[in-house]
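Excluded from the complex is one protein chain; the other protein chains are retained at their positions.
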Amino acid sequence: MAKYKIVHYINNFFSGAGGEEAAGMRPEVHEGAMGPGLALLEAFGEDYEIAATVVCGDNYFGENLEDATAELLSMIEPFKPDLFIAGPAFNAGRYGVACGTICKAVEKELGIPVLTGMYEENPGVDMFRKDLIVIKTKNSAAGMRKAVPVFKNLGEKLVKGEEILGPDIEGYLERGIRVNYFAEKRGSERAIELLVKKCRGEECPTEYPMPKFDRVEPTAPVTDMAHTKIAIVTSGGIVPQGNPDHIESSSATKYGIYSIAGMERMDKKDFMTVHGGYDRAFVTEDPNLVIPLDVLREMEKEGVIGELADYFITTTGTGTATGNAKAFGEDFVGKLKEDGIGAVILTST
Amino acid sequence: MKLELGKIYIRDVQFAEKTYVKDGTLYVCKEEIEKLVLEDERLTGARVELARPGESVRISPVKDVIEPRVKVEGNGAVFPGVIGKVGQVGEGRTHALVGATVITCGKIVGFQEGVIDMSGPTAKYTPFSQTNNVCVVIEPADGLETHDYEAAGRMAGLKTAVYVAEAAKNLVPDEIVTYETKPLLEQIAQYPDLPKIGYVHMLQSQGLLHDTYYYGVDAKKFIPTIMYPTEIMDGAIVSGNCVAPCDKVTTYHHLNNPVIEDLYQHHGKDLNFVGVILTNENVFLADKERHSDMVAKLAKYLGLDGLLITEEGYGNPDTDLMMNCKKVTQAGVKVVIITDEFPGRDGKSYSLADAVPEADTMVSCGQGNLIVHFPPMDKLIGTMDYVESQIGGYAGCMNEDGSFDAELQIIIASTIANGFNKLAARTY
Amino acid sequence: MVTNNVRCLEKWEGKLQIDYNEEWAYLDVLLAARDYIHRGYFLLTHPLAGSVKPNQTPFKSIILSEESLEGAEDFRDLTLIEESIEAYHKFMGNRPLPEWSEKSVEDFRTIDLSLMEGVMANPIMNRR
Partner (left out) sequence: MVKEIERVGIPVVHICTVVPISKTIGANRIVPAIGIPYPLGDPTKSAEQSKKIRRELVERGLKALETPVSEQTVFE
């Protein structure tokens, strides 16, 4: 009988190429097992072989997500593997993200089962736990020995299409999938038992946790406004005349960053509003009603604030999905950080 | 208020010349039931069929399920204000044909009617695969308006149940269970050291196909009130709705409310069951705010230490559920919620349409989006014409051999959110 | 009232300000209601009223008002409408709306109309 074929993904460090100095290495493919793959190979036994090991530097992967994924896929595909394993990444953040990304791509493009492993605080866990089976590991490579049998057990089940049981039984991180089962007692009885415990102040674990309420803790205040660089962000739909980037008047799918360098105030000759949620007449006449550039310039001169960023960030708030707005924020905060912005004034109509 | 429930166990159902019970078998007269049902000129067809546990039988689309019960001693009659005269119930003695039901089915009223399989892999999801069912297949008059058809179907089931239950009136029950709740002050004094526990029973009340009746009063028109738990056992609450089949609280489930039954089991042992607060699930947000305020007020007024909340339906009622939970918790009363889940096909989405942090203790009755396979059955009671459009079904889900695939939510009471079943869900 | 149900339009045209569009899908009605909320309107009826899941019925009617009828928490309406939109996507992702027969479509109009009739019969509507 032919052996089941596995392709294994590891990073620069585990391939022996080196640490930070090798993190920029491009994807490579090696026949057979190497590094942690040797322990996996031994555990899986003689019915399995590690046909190839693919390697990529963590930084190269992180900076070239799409290219790296495509290159790796083209290296993996010819081996026609039955199973793909990445990592485990333990607590290495960039490695974790790389493992998750490549696993997801392999599963989607090649349609084969995939497995990875991480320490539960690895940032890759939250990004991929819903999509992948992520085996729970310790936070360092010292946990490899304990992780190996879990990889073997789950890998075999995946290859043979057997039922994957709960996370605690199998040793992977909870994916958040709700699965039915028959309890020993009916729901009303279980509820009453929980209520009695709750009334006694005892522990009463819920069978169904509420979603996490996404709140962000308030940041510490600005302590030195006179030396702080401020940026303006708005959902008021102010854009340069002609709306060059075609930001929608409602249900926006994009945002824009536009220069205010050298301007003393928002001039109606330069700017307009595309916001579809309010009577635009006043703002069309005076865009400072949404972007208070005139007064901020005064304050800049007076030394009340340190400096004003020479651009503003804008989108339309009305009808815009919270998911889109969140994505805009995630996208532009990097720029704010890079530009040394110390505080933001966000205006909305 | 004290009620003796005389249980007569039914292990088989057969047709006969007249309706009676002998040695655990319910004999029913088909002709008399059909005649009774057809007294309503809104219905032009009525056919009685029997379905027993283990038979290769499928019943669909099911409107309501009712346990036959009859008042033997004490005030009033079952289903007061609907079949019986308006009058206080919940005291004296009532006989029940346990293990028998009346099921109404037939041409669809709405899309929210479901399936019962008496055997096969899906039978385990519904309690009615274990009961001996007298099925009344009804046919509406041509052009009958939807509201009228719903009402006619509802009455047909209740009338049949009352008719069948007459057979239990003069029998000696196999078992008598006594339930008692005293007036509030006495009840609290009876077990002063035990936590005082109540139950908030939320009734579906959104409009056509979404109504419930308390002593005949349309639940969307009442304000939250207090009920003795035994009232419900005499049919004070009647289902007039077809929410999603899986979480439909049939009249059978009102008569046999599991929370009330189990609270009585614990009564005097580790808790003091004080009473039931009835409330509704209206579409008006002002009603929701007002009624959840009132629920919290009543909970506080009754001096409760803790309470359970159950809902019926998905979406709109989730908001009532969460408002009730939040406000009752803020009033200082401990809450446990019983609910079912709709996490989407991949099982990964949040299951309810609303959420509050106070809902920190919930019991799950399973998730209804799971796809299950229904093999062909030898006999069909009702019609399969609508399977593709029933909730849980989908276009192309029917196969030529009579088998089909559908979401679990197409099965009557499969994930009923009052904890009647053992089905639950956990996170993988 | 924002609605895509012609029978609601027929019944209350002239009595209520009705934002009706035959072309609207269920989601469009939710989005229209959200836009009203963004403009300061309050929800009077629950966006998912009916418990008919969004991938079952093509019809949706929602009543809003410039005045709030109750002392609701600040973010209730916005949360409700966003949760409803999320629920819509969840169910449609699960399984899209079937191609109903005209008879079924009419039944769904009736159910939606009936929900709104219940609302309109509520004495609270007379307050304004």
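Descriptive notes on the structure:
As written, the chain order gives the labels A, B and C, with residue 1 at the start of each chain.
Note that in this section contacts are C-beta pairs under 8 Å (C-beta built on N, C-alpha and C of every residue); 3 or more make two chains touch, one makes a residue touch a chain.
This one's a predicted model, so the numbers in the text were calculated from it and none came from an experiment.
Across the entire complex, contacts from the unshown chain go to A, C. Residues 214-223, 225, 233, 235-236, 277-283, 285-286, 288-290, 292, 294-296, 298-299, 304-305, 315, 322, 325-326, 328-330, 332-333, 336-337, 341-349 are the ones on chain A that touch the missing chain. Contact residues of chain C toward the unshown chain are 38-40, 74-75, 77-79.
The rule we apply is simple: only the chains that are shown with their structure count from here on.
Our note on geometry: chain A versus chain C, Cα centroid distance of 34 Å, whole angstroms. Separating the CA-averaged centres of chain B and chain C is a span of 28 Å. Those residues of chain A in touch with two or more other chains do not exist in this structure.
Each of residues 350, 355 in chain B touches at least two other chains. Partner chain C is touched in their complex by these residues of chain A: 250-251, 277-278, 317-319, 321-322. By the touch criterion stated above, chain B contacts chain A in their complex at residues 124, 195, 197, 258-259, 261-263, 265-266, 270-271, 305-308, 334-339, 341, 343, 346-348, 350-351, 355-357, 359-367, 370, 408, 418-428.
Within the complex formed with chain B, the chain C residues making contact are 43-46, 48-53, 56-57, 69-72, 76-77, 79-80, 83-84, 86-87, 90-91, 93-95, 98-100, 104, 107-108, 110-111, 114-119, 122, 124.
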